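Everything on this sheet refers to the single structure shown next.
And then subunit A:
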Amino acid sequence: MLTSLLIVLPLLGALVIWVSPLPREATAALALLVAVAEVALWIVTLVGFDFTTPVLQDSAQREWFGDLGVTYHVGFYGFSLWLAGLTVLVGAAAIGFGAWVGRDRARAYFGLVLFLIGAVVGVFASQDLLLFYVFFEAMLIPIYVLVGVWGGPNRSSATITFVIYTMAGSLLMLASIVVFGLKQGTFSLIDAGTSSNDWVFLGFLIAFAVKAPLLPFHGWLRTAYTEAPPEIAALLSGVVSKAAVYGLIWIVLRHFPIPVDHWRTVVLVLAAVGLVYGSLLAFRQPDVRGVIAYSSMGQMSLIVLGIFAANDLGLDGAILHSVSHGLVSAAMFLLAAMLIERTGTDRFADLGGMARGRPALATIVMVVGMLTLAVPGSANFAGEFAILAGVFAQGWGYAAVGAAAIVLAAMYTLRLISGILHRTRGDAVRAESLDLRFVELALVVPLVAILLALSVWPSAITERSFPIGPPTSATPETAE
Partner candidate 1 sequence: MGNVLVWVIWVAAALSCIGSGIAVISFTNPFYSALALIGNLASLAVLFLLASAEFVAAAQILVYAGAVMVMFLFVIAYLGGRADAPWAGGPRWLQIGAFVVGAAIMIEVIVALATKAGGGLSNGTEITRSFGSPAEIGRLFLTDHLLAFEITSIVLLIAAVGGVVLGMKTQAEGEAS
Partner candidate 2 sequence: MIAASIATPIVDWLALSPALALLAAAALCLLGAVLVPVSVRRAFSAAVAGTGFAAAGILAAVVFGRSPEQQLLIAESLTRDRLAALTQILVAGFGVLAVLISWGDRRRDHVGEYYALLAAAGGGMIFFVSAGNLLTLFLGLEWFSIALYILVALDTHRNASLEAGLKYLIVGSFGSAVLLFGSALTYGATGELGFNAIREATGADDPLFVAGMAMIIAGLAFKASAAPFHMWTPDVYEGAPTPVTAFMSAATKAVALVVTLRVLVTAFPEQAEIWSIAVAVIAVASLVVGNLAALAQTNVKRLLAYSSVSQAGFMLIAIAADNDLGGKALLYYLIPYGAASAGAFAVVAARERELGREVTLATLEGWGWERPFYGAAMWVFMLAFAGFPLTGGMIGKFYVFSAAYEAGWWWLIVIGVVATAVSVYYYLAVVRSLYMRPASARADLVVAGGSPAPDPALELAIGAAVVVTVGSFFFVQPLIDLAGKAVLSLPF
Partner candidate 3 sequence: MMGPGTTWYIAVAAVLFGIGTTGVILRRSPLIVLLSLEIMLNASNLALVGFSRQFASVDGQIFAICVMAVAAAEVVVGLGLIVAFTRRKMPLDVDTLTELRG
């Protein structure tokens, strides 16, 4: 029941906002109210959640169409609850930011963001393949409009590239879903057995690889993240990409143990290469958002390494890192947006010297930067460490590459920090451009605070994700 409420509340909010002729401020306030209520609802779910049992909780099930065995079935496991929490938090921050900058066409805008939040929560909660596909595709609709209407000057090509990549991936997944579900006789993610069909496996894998994005499927990333309004980019990189994490863990690992074994090396190599490649590209980007975009790609590759490590440690690390990377990249995009508000640009060439006289900005950028580069003791470090320790079991080479990438991460993050804060004052930075204001702090500080809390207590997540070990296989192999 709670789960359904978590999904429906933002969707209903979206509907109300679309149909009621409210003025801009009222719309923004209403949207913020819904987003905050959503966070509260998630906290209620969290409080009532029993992390010690491996059963589906707060579930709701209704038949949708019975002749093919498709149901509306939602509920949370430990790991998916964390991902949902990440969603509602970042979503609230994004809506807060949108309200603060006063996006025009407010009703359409806030409705779409709420719709997006509902869809992402739905992805993390769905326990039926077709339902999963529904939410997975439903995410695309608001993103398309949000980027296409409120995005930057190249938004048109950005949306087209993004949509074509994602649609190609998800339609392959639809084909796989049809084949898998009909062969199993059920579309339930819980009841379905395993399959050893490589083609079906690849359909799912490619869909998630596009969403993450993994190495050969990252063509949409740069323009989408840069052209999107920054708070939407925060949602994209922080939250939407985590749909791939959920899919890889809950569908691919669990239902395709044999193909996963076949393809493990391929995926691990792609992820390792993607990690290094993304980090190198991040180092070369001329603007803040470019750095965050490619660093995101690197971090997602790292998470995939953890998922395919095939052990507890890697999976726990992947979940922890998903949450911490989600928070960090959201905070980074919001900060980038605040920089753009002040200077009109996020290119390093025009920035610099902003630390002087802007203590709050400097502190926050420093803290978030340190979290990004995963200084020992941070939540990100804990996640990366667990992933690397996990993937070490698959071969020391992956761990070595991962460690090298952490060094690269340190380099691009330091370049980012110094590009913004240090050096001489950039051309675009006027002396009078203000420090972070209260509202801006109110948006970013909670994200940072949670990250710091997780740094102190990473086992809050790692010990509460998979109570009985990783879901490497469901039921015994069924007939092919």
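The rule is short, and it goes like this: a residue touches a chain if its C-beta (ideal position, glycine included) is under 8 Å from a C-beta of that chain, and two chains touch if they have at least 3 such contacts; residues count from 1.
Candidate selection criterion: all candidates are chains of the complex that A comes from, given by their letters.
Bear in mind the structure is a predicted one, so any value in this text is a computation, not a measurement.
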item	value
Selected partner (touches subunit A in the complex), from 1, 2 or 3	2
Parts of subunit A lying in touch with candidate 2, wherever the complex brings them together	18, 63-68, 70, 105, 130, 133-135, 137-138, 140-141, 144-145, 148-149, 155-156, 159-160, 163-164, 167-168, 171-172, 174-175, 178-179, 182
